[in-house]
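The structure appears right after this line, and notes come after that.
The block that comes next holds chain A.
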Amino acid sequence: ASQAATPKVCLALDTGGIDDHSFNASAWAGAQTVKSLANVSYVVADANNPDYTGEVNSLVNNKCNLIIGVGFLITSAIDAAAVKNPTINFAQVDDPGLVNGKAIANLRGLTFATNQVGFLSGYLAAGYSKTGTVATYGGINIPPVTIYMDGFAKGAAYYAKINKKTIKVLGWDPADPKTGVFVGDFSSQNKALQITKNFEQQGADVVFPVAGGLELASAQEAAASKKSVVIGVDSDAYGLYPTALHGVWLNSALKGVGASVAAVIKDQAAGKFNNAAYVGTLANGGTGLAGYHDLAAKVPGSLQNAVRALGKAIATGTVSAN
Partner candidate 1 sequence: MKNLSAAELRRRRGVYTMAILSLLAFIGFGLIPASGRNVTYGFILDKEWILIHQWVIGAKSASQLFAGIAMLGSIVAYMQFRARKTIRVASAITSAGLLMSFLSWAAAGKFIPFTGLLQGGLLLSVPLIFGSMAGVMSERSGVVNIAIEGELLAGAFASGVIASLTHSTTWGLLIAPFAGAMISFLLALFAIKYSIDQIILGFVLNVLVYGLTDFLYKRLLIPYQSTWNSGPTLQPLKIPVLWKVPILGPIFFDQTIIVYIMYLAVIFIHLSLFKTKWGLRTRAVGEHPTAADSVGINVNRLRFKNVIIAGMIAGFGGAYFTVGAVGSFGKEMTAGEGFIALAAMIFGRWSPWGAVGASLLFGFADNLQGVLSITGTPIPSQFMLMAPYIATIIAVSGFVGRVRAPAADGAPYKRGGNA
Partner candidate 2 sequence: MSLELRGITKSFGALVANDSIDLRVERGEIHAILGENGAGKSTLMNIVYGLLKADAGEIYVNDTLQEINEPSDALAAGIGMVHQHFMLVPVFTVAENIILGHEKSKRNGTLDLDQIRADIKRVSDEFGFEVNPDDLVENLPVGVQQRVEIIRALIYDAQVLILDEPTAVLTPQETDELLKIMQKLADKGTSIIFITHKLREVKIVADKITIIRRGKVVGTAQPSASQEELASLMVGRHVVLNPDKAAHPIGEVVLSVKDLAIKDHFGRTIVKNVSFDVKAGEVLAIAGVQGNGQSELAQAMINLEEFVEGSIKLGDDEIVGKSVKRALDDGIAFVPESRELDGLISTFSIAENLILDRHDGAPYAKGINLNPKVVKEQAQEDTKLFDVRFQSVDDPISSLSGGNKQKVVLARELSRPVRLIVASQPTRGLDVGSIEFVHERILAERDMGRAVLLFSTELDEVLALADRVAVMYRGEILAIVPSTVTPQELGLLMAGVVHA
């Protein structure tokens, strides 16, 4: 691995770009936190015809020392480039970083057990719900999305089990991963709004949207109807959206993309780049809940404690989120 004084670090973002209120944004934010150690820049895949290979090539040509692929769609481009350019270091978000099953020296995978934080969110939602009905929906039916939803459903079920309550989970059924409620894309705000309305009419009072920026729509509906609260996803929604909505964010399920990216960059800067797969968990802070913010008062202390405890239990493995 090359030891540039201040390494040139380049992020290959997916089409969402630094403003997707989701993993791309977190990655960029994470990189910003270590600006002092490296000069960081990014490219975004062209939403019109995403050409990931071209995107990564442009970074290779741009003489970057460390290239971080963000978004699972970029995986194969990063793998190829890593094999082709042993002198450049690579990292790939949402991918174990193996090339046909084997690890290679200059490629590090960054994955996240978001089902764990999903599980916590589900538990929290179930505990907070007055109606006993909680709901989740996704942007499109793909693993990075459904992992959260799956954890959420299981967490809620877990709450029901240990508290001998009946909790209804709308939008996702772990037993039947082909079905579920999805918007169909990540941009149709008014569809997301309508889905949230429909959830409320089915009695749901906590909604967990796993659809990037579309969580805004759910928050708006919640604020207007006062019938539900929302758990944000990926980054802390509380800070991302208009202050008028502060009252509806029950919490946010963090995906430590930023932290992981920062970690890799630190290693690079210190010349300690390695290919040990990084898995963000509750244990290592790679995922976790953001905080209750304005609703802290409304969430019973007992519940907050229970959630905290559950977090520890999952971290130590006494409870499994799968």
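On the choice of candidates, all candidates are chains of the complex that A comes from, given by their letters.
In this text, contacts are C-beta pairs under 8 Å (C-beta built on N, C-alpha and C of every residue); 3 or more make two chains touch, one makes a residue touch a chain; residues count from 1.
Here the structure is a predicted model, which is why all the values come from computation and not from measurement.
Student: Just give the number of the candidate touching chain A here, out of 1 or 2, all from the same complex.
Tutor: Considering all copies, chain A is touched by candidate 1.
Student: Of all residues in chain A, which touch candidate 1 in the complex?
Tutor: Chain A reaches candidate 1 through residues 17-19, 47, 135, 141, 170-171, 173, 176, 178-182, 184-185, 187-191, 193-195, 197-199, 201-202, 213-214, 216-217, 220, 224, 241-244.
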